[in-house]
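The structure's right below; bear with me while I get my questions together.
Omission of a single protein chain aside, the complex is shown with its protein chains in their original locations.
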C-alpha cells in the first residue's frame, strides 16, 4: 500500500497532488467536475492588497503544446478572498495555500501579515516570479540578494508556512533557491512561466496586449523538471514541482527528480479532472513498484550518473 | 515582387532562410530531398580543433512538441571539414557558415583562425551556448564579461564575418548580445537550446546519458521569439532568429520581431524539405502584403505598444 | 455544467469549409439556450491532446426528441481541421453548458444579424422563438456564396432570410450592415441580436446606436477554459473588464468597448 500523505512545515496534506495558482481560480469553480476533497492542496489565484482588474485583452494564446498568458494578476484582493472565497474552501479536507504578490517589499509583507492574522490556511506562496506586471515582480525573483531580502521581510511577519515560487527566467536557479532557504522559507515551488511571445502575422502586432506573456503547459515540462532536479539537490527544504504536468507519468518524473509535492496548472483548463487522474495514476505506479510513500519515491532514482552540463 | 536577398557583413545571401547547426550535418546529407541552392545558408555542425566522438547514448528523446538532445558536439574536426565536407558544399550558390566551439578561449580562437586561413565561407558562428559539454561552453555565454572576452579574442584572429550564437539560459539576454556587438561581432544568432531533462519512470533514471540536454523544436518558439524581439531592439548588428521554426508562418513571426535571417533546426529532421517550404511561404506572404524586401518586413510591425514586462 | 464525452452521431458536410457535428446528449438537447456554448476537445486523444486547449462552439440546434444537439464548425485552424476529421461514433470530451444567452424582448421585433460562422447561435434562437410566434428576420452576410450555410434550415423554420455577400455571388452585394441599415429605415421598434467577427459587431453597434435600437452581441475571443478559471477571456465593457465565458458570451452591444477588447 502506498501512503500518499505528506507533511510540510507542520501541516498535513492528504496527498502531494495540488493545483497551481492562477489555474484553479478560488477552487469552488471546480466543484462541478471534481470532489475537491481529492486534492492535496489548492493554491489560489495570486492575491494582492487591493483587487486588480488585470490586463487588457488579448490575455491568452495557444502555442505548440503550451499557452501564453498575460492575465495581469487579476484577483479579488486579500480581504475579499478571506471573506468570500475562503469559507467555501474550508468545507473541504483539502489544504489551501494563498499565492500572493505585491509591487513592493512592503506590499508582500502586508499581504502575508494580513493572511497570517485572518486566514486559517496551510501556507502562503510568494510569487516573486510573475513576468506579467509592470511593477516588477520579476525583479525580486531574478536576483538572489533581492530574493533574500523580500523573503526575510515577509518571514518576519508571516506566521503561516512560507513557500516561495521561483522564476525559471534566470541563468542559475540554485542560488535563488538557496537564498529562499537562508531567508527562512519553508519550501520553494517551481517553476512559474517562461517569458515568451507570439506575433499575429496578419495584424502584424504581438498577440498579447502586453507583448510578452508567460509560457506554460506540456511544452515547458522538460525545463521545469530540470530545474526541480537541480534545486532539489541544492536545498534541504521541500521542493514543490510545477510545469507542464498533465498526466500521472509527468508527476512521477517530478517526484523522482526530488519534488515533495507537485502542482498542476494549465492542464486543469482542458482536463478539469486531471488532479484526480494524476493522483490515481501515481498511487497505482507506486503500488506496482512497491514504493511505500512519497519520501521513498523521491529516493527511488537509480544511482546518479555524472552530471556533465 | 519580393526580393529575398540579404547582405550581412559584406556577404550576399540569396535568401534569409538558413538551416541551423547540428540539424543539417554537413549539408550533402540533404541532397536527396532538396536542391541545396534553394537555401540561403547552411550552418554546419559545430566544429572543434580535433574530431569528437560525442556523448554516450541515449542522446535524444522526444518531448511534447520538442526534443531533447545531448549529442556532445560530435564532429569531424576543423581539418576534415575543410578537406572533406566543404568542397562538396561549394558546388552550390548557398552560403556556408561554420559553427565552432572550444573548451577554452584559445581553442575558439584557433578554430576561427584556421577557418579564416583555409575556408572560403560566409562566416563563423561562435557557439558560446551549448549546454551539453563538460568543458563549459555554457560559461562563456551566460556572462556578458566572459562573452566580451572570448568574442574579442576571436575577432582579432578571425577574418571571416563573425556570428555569435547566444544561449537562452540566461536572466537577461540583452547585455550578452550587446557585449557581442561591442566586441566586434558582425551578427548574433539566437537561440540555442534550453537546458532540460526527462526521466524514464520505468528505469527510474534520466533518459539522457548526460542527465541534462538541450530542448528544441516548436515547444520553444514562443521563448525564442521573445528573445529575438528583445535583442533586435537592443543591438544594431543583424539578428539571426532560431527556435522552433517549422512553418513559414513561424519564420514571418521572427522577421516581424526583427530578425534579418532565420535558421531552421529540428524541423529538418521530420520535414527535410522544410527550408524550401518556408521560403516559398515567406515569399507568398510578402507578395500578398506588398512587402518589397526583408528590411521592409522587419519594419512591418504596427506601432509598438507599451512593453510592460 | 459537466465535463463529459458525447458521441458523434452525425457528420454533415456543408458549403465551403463548414460542417455540422451532431452529438448524442439528451441533457444538452433539453437545456441549451440560444447563445450558450460548449468547450470541445479538438483532439479525441485524451491522453495527450494536441492542440491542448478545448475550443468554444455555440450550440447550433437541438433535437430534444432524438436527444441530440449539433454544432456548426468552420475550419480555420488546426483544431477545427482535426474536428472535421472526427469519425462517427467518436466520444468527444467537452464541457458545458457554458455562458449566458440571448434574451429576447417579446415587445420588439427581433432581427438577427450574422456574419459568417456567426450564424451559429441563431438557429437555436429561431428554434426556440418560432414557437413563441412573431416573425423572425435573419440578416446574414458572408464573403462569398460558399460561406453561407444552413439558410434552408432557417427558412424551413419560417425565418425570413436576407443574405449579402461581399463579392455579390449571392443575395445583395455588400456587407450585412448594409442590410441592417436598410431594414432599420422603416422598423424602429426592433431589437438586434448579432454575432460575427469583431469589426462587424463594432459596425453593427454604431448603427444600433444611431437608430437607438437595443443590441445584444455574442463576442468572439480566445478562451482558455470556458468556465471562468483562467481569466483569459476578458473583454472590455463600460463597466470594466468582463470574462466573456462567465458574463457573456452575450453582452449588451452598447456597453462594449471595441477598441480595447482584443481580437482573435
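The chains carry the letters A, B and C, assigned in the order they are written, with residues numbered from 1 in each.
Going forward, contacts are C-beta pairs under 8 Å (C-beta built on N, C-alpha and C of every residue); 3 or more make two chains touch, one makes a residue touch a chain.
Note that the structure is predicted; figures quoted are calculated from it, not measured.
Engineer: In the complete assembly, which of B:6, B:67 or B:242 touches the absent chain?
Structural biologist: B:67
Engineer: Can you work out which residue in B:48, B:167, B:230 or B:266 touches the chain that's missing from view?
Structural biologist: Answer from the full complex: B:266 touches the omitted chain.
Engineer: In the complete assembly, which of B:80, B:152 or B:209 touches the absent chain?
Structural biologist: Checking the options B:80, B:152 or B:209, the one contacting the hidden chain is B:209.
Engineer: In terms of residues, what is the contact footprint of the unshown chain on chain B?
Structural biologist: Per the touch rule, chain B residues meeting the hidden chain are 22-25, 29-30, 32-33, 45, 53-62, 65-67, 69, 71, 74, 200, 203, 209, 217-218, 246-247, 266-273.
Engineer: Considering the entire assembly, which residues of chain C contact the chain that has been omitted?
Structural biologist: 45, 47-48, 50, 78, 81-82
In this text, only the chains that are shown with their structure count from here on.
Engineer: Which chain's C-alpha centroid is most distant from that of chain C?
Structural biologist: Relative to chain C, the chain whose C-alpha centre sits farthest away is B.
Engineer: Using mean C-alpha positions as chain centres, tell me how far chain A is from chain C in Å, no decimals.
Structural biologist: 36
Engineer: If you average the Cα atoms of chain A and of chain B to get two centres, how far apart are those centres in Å?
Structural biologist: 33
Engineer: What are the residues of chain C that contact at least two other chains?
Structural biologist: Chain C, residues with two or more chain partners: 48, 50.
Engineer: Give me the residue numbers in chain B that touch at least two other chains, ranges are fine.
Structural biologist: Touching at least two other chains: 64-65.
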